[in-house]
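Left out: one protein chain. Kept in place: all the others.
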Amino acid sequence: MTLHFDGTIDRRRFTLEACFTCEPGETIALVGPNGSGKTTALQLMAGLLRMTAGRLSIDGEELDAPDRGTWVPPERRKVGVVFQDLLLFPHLSIRDNVAYGPRRRGSSAAGAGAVADTWLERLGVAALAREKPRSLSGGQAQRVALARALATDPRLLLLDEPLSALDAATRLEIRCELHRHLLDFDGYAVLVAHDVVDVLVLADRVVVLDDGCVAQIASPDELERHPRTRYAAALVGTNLLQGRRHGTRIELAGGVEIAAPGPGADGPVDVVVPPRAVTIMAAELPPEPGSWQAPLAGMEAAGDEVRVRVGGPVPLVARVTLDGLHELHLSPGAPVHVRVDPATITVFGEPTQPVDALSAPVRRRVPASPGGT
Amino acid sequence: MTRAASPGTRAPRGFVAVGVLAAAFLALPVLGLILRAPWGDAFERLGRDGVADAVRTSAVCATASTFVALVLGVPLAWLLAQGRIPGRSLIRAIVLVPLLLPPLVSGIGLLSVLGRRGMVGRLLDRWFGVTLPFTTAGVVVAVSFVALPFVVITMESGFRSLDRRLGAAAATLGADPGSVVRTVTLPLVAPSLAAGTALAWARSLGEFGATITFAGNLPGRTQTLPLATFLALETDLDQAVLLSMLLLIPTIVVLVLLRDRWQGLS
Partner (left out) sequence: MLRRMVVALSVVLLGAAAGCGDDEDGGAAAPSTSPSLSSSVAPTTAVPTTVPATTGPPTTAALSGMLTVMAPGPFKALLEKAKAAFEAANPGVTVQLNLGHVPTLLTQLEGGVPGDVLVTPDAGTMGQAKSKGLVSGEAIVIGGSQMALVVPAGNPAAVKDVTALADEALRVAVCADELPCGKLATELARKNGLALQPDSLEPGGSPGVVTKASTGEIDVGLVFATDVAAGGAKVEKVAIPEAANVSSVVSTATVEASGNPSAAAALVAFLASPAGLELVTGSGFVSP
């Protein structure tokens, strides 16, 4: 029993081509930059769009197979969707909203109402049963949307950025509850997320999309260890560089060289550089060995640290303390010395792209097995 | 006007004066008509021959036409609002035609299709022995023609202002397209529906030109209140004014009852 997604859809200005599977009880996170196809993939699974080629099947039943002329419309799929904008029915009470699904699928009014009551209770919003959606807070509405999707006892649960519209405190709360419900949920769950914490907490596996293709499928840990796209690296808060190993040295773009942390085969490599491995020094000081000069691209405060972005041929994000910042006399565009500590970087021998196209977008299809290197 | 205005709602200079002028421009002739009506012997006048017939014919035909206009107009409005049918702009232009043509001309158009020698009318006559001109059904046809645009325009606007994604949400919850329309779309467009119905009914009540051209005039069968009013002009102006009150007053009442909801027209 699996969910099998392997298909293409050609829309006017965009093509999505993806292949992944999901096991019962598993939660997959779809991540990627805007326009990479995450929502399109969700819509295909919900039946709101049709594939141009390929196949979508759940538990062996084909839902979408254009070559065979098969397509199951959304109302006949056992799917529950929590939309990014929630899309609660404004003219119905909360209870009727949640009862809507069971009612359409054949329950009597009383039966559907009972199911609705159960779910409202479980999500902690039973007191709101008679309210209309417009009088709910963000968190309350999110819970209702979840209840509505789950009330139909779906086999596939789709969540489109379920936490993005919530304030920080509510986000924490709902993420916790959602995690609990997903653990209890024995169907397939696919969620679209932009926040690394959401991904780490909620997902069992992550599918990274980039420009309509799958760039990586990995567990959250694996993703943190070795992200294969710039977006994935930014998502998990680290730096991804591509280079070429020559013995003990690794050559990066623009002639910059760093020391390799350990032995390995020569050839194209991915280098993951955590921000803490990057040191920024003032340009006036004498350069340390292994450092290079680069312009400062920008700074932003993050708590009591500052994220400093360095430009040039090897763009990096570094973390500097506020005290350290004062000493550096930094201003945008000013040159600084950059050094990477080889002890804290990780080098992977299987690069994600051809060496001579260091800045080209990722386009390779990855086989549907979890894991990276 | 002593409370503070909320942001963005202060009237530009002169708007209030012009607005009052516009309102007066519209209201005063109606007021004049109301004042001129022979209220003194209204009771006797309304009891005269033909008045009850005309009222009944008008009520029946206006209601029947509104019903026809709804049955035909709502699906058409839905299709136009979807935005995916070919020739949509052309269809929308055609829908506006009865609004723009003088109703007498509309009546002639109807005759050319449904008249005794009309393209379809002649077949109706030959195959089924059915003729529409000079019958009450003919009045309903003529009046539906002029009332239909009101339904289509208000309903298209109503359907457009719906969040279409709600239909998608309903589908994922198990609603087939028919159920979506029934449980989500129509309840949400209820205000527009009310507006379209009321406007169509008001227009139907007042219809004159297409009726006399297509259906003719016979008391008890095809003589509606506007026709009776027009004929009363020949002999008894006061009677004509009084009869027009019978048209004016129900229409005002219905439109006022609608309050703000008839603004589905925009």
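In this document, chain identifiers A and B correspond to the written order of the chains, with residue numbering beginning at 1 in each.
In this text, contacts are C-beta pairs under 8 Å (C-beta built on N, C-alpha and C of every residue); 3 or more make two chains touch, one makes a residue touch a chain.
As the structure is a prediction and not an experimental result, all values here were calculated from the model.
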{"item": "Left-out chain, listing which of the shown chains it touches", "value": "B"}
{"item": "Touch with the omitted chain, as defined above, among B:P133, B:G158 or B:G174", "value": "B:P133"}
{"item": "Identified contact with the non-displayed chain, of B:L79, B:V105 or B:A137", "value": "B:V105"}
{"item": "Interface with the undisplayed chain - residues on subunit B", "value": "23, 26-27, 29-30, 99, 102-105, 108, 111, 115-117, 133-134, 146, 199, 202-203, 206-209, 212-213, 216-219, 222-223, 226-227, 229-235, 237, 247-248, 251-252, 255-256, 259-260, 262"}
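In this section, only the chains that are shown with their structure count from here on.
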{"item": "Where subunit A and subunit B are represented by their mean Cα positions, the distance between them in whole Å", "value": "54"}
{"item": "Subunit B - residues contacting subunit A, complex", "value": "163, 165-166, 168-176, 179, 183-184, 187-188"}
{"item": "Residue ranges of subunit A touching subunit B (in the complex, touch as defined)", "value": "46-48, 73-77, 79-81, 83, 85, 87, 89-91, 100-101, 104-105, 148, 152"}
